[in-house]
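What you see is the complex with one protein chain gone and the rest in place.
The chains carry the letters A and B, assigned in the order they are written, with residues numbered from 1 in each.
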Amino acid sequence: MPTTASTALPLKDVTASNSSLRRYLHGLPGVDAVGLEGRAASLGTRSIKTTAKAYAIDLAISMVDLTTLEGADTPGKVRALGAKAVRPDPTDRTAPATAAVCVYPDMVAVAKEAVAGSTVKVASVATAFPAGRAALPVKLADVRDAVAAGADEIDMVIDRGAFLAGDYLKVYEEIVAVKEACGASARLKVIFETGELSTYDNIRRASWLGMIAGADFIKTSTGKVAVNATPANTLLMLEAVRDFRAATGVQVGVKPAGGIRTTKDAVKFLVLVNETVGEDWLDNHWFRFGASSLLNDLLMQRQKLTTGRYSGPDYVTVD
Amino acid sequence: MTIEKTAKTEKTAKTEKRSSVFEYAPAPESRAVVDIAPSYGLFIDGEFTEAADGKVFKTVSPSTEEVLAEVAQAGEADVERAVQAARKAFEKWSALPGAERAKYLFRIARIIQERSRELAVLETLDNGKPIKETRDADLPLVAAHFFYYAGWADKLDHAGYGANPRPLGVAGQVIPWNFPLLMLAWKIAPALATGNTVVLKPAETTPLSALFFADICRQAGLPKGVVNILPGYGDTGAALIAHPDVNKVAFTGSTAVGKEIARTVAGTRKKVTLELGGKGANIVFDDAPIDQAVEGIVTGIFFNQGQVCCAGSRLLVQESIQEELLDSLKRRLSTLRLGDPLDKNTDIGAINSAEQLARITSLVAAGEAEGAERWSPACELPSSGYWFAPTLFTNVTQAHTIARDEIFGPVLSVLTFRTPDEAVAKANNTQYGLSAGIWTEKGSRILAVANKLRAGVVWSNTFNKFDPTSPFGGYKESGFGREGGRHGLEAYLDV
Partner (left out) sequence: MSERTNERLSVFKTYKLYVGGKFPRSESGRVYEVTDAKGKWLANAPLSSRKDARDAVVAARKAFGGWSGATAYNRGQILYRVAEMLEGRREQFVREVADAEGLSKPKATAQVDAAIDRWVWYAGWTDKIAQVVGGANPVAGPYFNLSSPEPTGVVVVLAPQESSFLGLVSVLAPVIATGNTAIVIASERSPLPALSLGEVLATSDVPGGVVNLLSGRTTEIAPSLAAHQDVNAIDLAGADETLAKELEIAAADNLKRVLRPQTVDNAEWFATPGTERMTAFLETKTVWHPTGALGASGSSY
């Protein structure tokens, strides 16, 4: 385990050079894949019923970053999404609002207007999402545009090519620069694209790298590749934020994104949160779901708990 | 820990808050899937029958002390009948083509799979272990064991014991209460596959699943007398083992009884296998995958409330990471949920009996008296039944009783080491030699340490894994012979 007792500052010394950063990241404890997946699977067998389920569903709804990231996005689509985020279930005002809507930078202004007056935040992907293959000035301009348009949160992608090539310092500096571009107003979520990092050891290293660089949130994936959020990679990232807080006192949020479609899945993730990092993260300030179709399933399950009948897709709104 | 809403006392404000934030509502598995009769007989020659002397005993649910059923208690006359029935059945059973014996065992395996939820609930009621374990570990392993040995029944020529190896005859088998049905499977499946017939005595605190198994034998159409079940106490087991017409003795239980059995069979031609106690060392090096090691330590000692002969009851941690590992471990222990074994979210169930609870309690007291430091997470124990909170002892040395004696409960003794040599020396410094664990990311260290450990099963970067294909058994006073795998056949063959 790294520096339980050492530097109170978030590990400034380790970023002095690429080699010191590399030594630090490679000094993190290894991850045994079978053990990690076994633990995630065993927590997946928790049986969350009745009152606990009702609580979990409302919590999950409040944690959704309701997302649309399509080439075909239009102002009309984004407005509809915003309306849904603010009032997910038009037939039941007690259903909580989602945490945020998540859109491309050019839709931020529209989204902002759509959620005006509500608690719903506007998150914007940036830094040449999803590939991240652009020059740094372009990425920073992307971020500044989104922030200027009113984005409360920026979801950036890291340079996976640089990470896999071992150029950790480049990844670090990019995150630092983006964080600076976010200014004081926008929280920064750092997307690792865990499916492309491929190994759990890499995911742990990326998590620490992102947190050292000042991420407010660490996020699994873009939702645009084959493997997105899984219970195992999310568990690993929860362990990382837990250990990072123990080491530095700084709390960082976690956002699994992509592939979480059902209430059952979402509840499993909340169990991971509950039993790995506990109550301090059971709040949409510290945990989010990047998802789109998940919300309707949560709403249908919610209706089932309220009415005792199984609901159907005709009783929730299409976005 | 699961904390009931009314429970207060010494909990921190934090714990309090957590329980109100995401408290899991009770999620009990339905008890209705199992129908327990008020009384059960002995199972001899395909029939349920009363004991010759009419004796009965009660079996209780350790989590509530509720009486589950009254069970016939086999005496010497019943042992005689059962052994005779098994002897009579042996002639035809051993003469059956292996492929036909195989099909009986496959049937049994399938029926166990079909009835697995019922059996899981039954086992949880009678034993006190969490439904999560009986459902996800015991029952799948039981079925798998029958499947595996079913496949051997017609392949014994390939097992490496020469052409056409012969069975021994009647096997007298005595099993413990910690994995009642799984230990039954470990005993009966290889015995039947190789053409032996059996008389099995389940433990007095957990007789029910063996009696349900008798019913499964009937459903499978197993010929009468091939399997006989004799519930009873230690004296029933002793009579069975001493019976002159028993050819093979298989015992799983305490080392003390194992030694007694070894004396009993001295001078006879009975073949013997003994699976006895253990004091497994779980060795954690400084380059271990820490989060997984913590899970492995927890599984190692708290699986089945630590009532496991191969439990990792001694944690040997490298001094350089002791502090952070213990911090992680304690944090993890605080999330264990103790309570109703039938609740699907329960991690820690009840201790099997008042007697076992007394033993754990006294050994823990000895640990404290000898100066070891005791720690348990905040934990409310139910008011009825037999319970013991997960417990961790630090400042333990090789000289402490709790580092030497098998506690057979949810109690972990933590010791430290500085070098691999020292770890091995301490791990081996015990009368037992059943299991050990090694945690390090360095492959050559795993193999070097494993080579030096005097233990029958060595897990690396995992713990308490079982598979029917994999032989299990101990060195030294943990017993002799192996169960499981190809090796497990030898115990039941005349080789």
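Keep in mind that, in the parts below, a residue touches a chain if its C-beta (ideal position, glycine included) is under 8 Å from a C-beta of that chain, and two chains touch if they have at least 3 such contacts.
As the structure is a computational prediction, the values presented were derived from the model and not from experiment.
The chain not shown here makes contact, within the complete complex, with B. Touch with the chain omitted from the figure is made, among B:33, B:256, B:365 or B:447, by B:447. Listed residues B:58, B:158 or B:465: the one in touch with the omitted chain is B:158.
Against the chain not shown here, chain B presents residues 99, 102-103, 106, 144, 147-148, 150-155, 158-160, 419-421, 424-425, 428, 443-445, 447-449, 451-452, 468-469, 485-486.
The rule is simple: only the chains that are shown with their structure count from here on.
Chain A and chain B, compared by their mean Cα positions, are separated by 43 Å.
Of all residues in chain B, only 14, 17-18, 21-27, 132, 136, 287-292, 295-296, 321, 323-324, 327, 335, 344-345, 441, 461-462 touch chain A in the complex they form.
Every residue of chain A that touches chain B in the complex is listed here, in rising order: 1, 4, 29-32, 34-36, 38-39, 45-53, 55-56, 59, 239, 270, 274-275, 278-279, 282.
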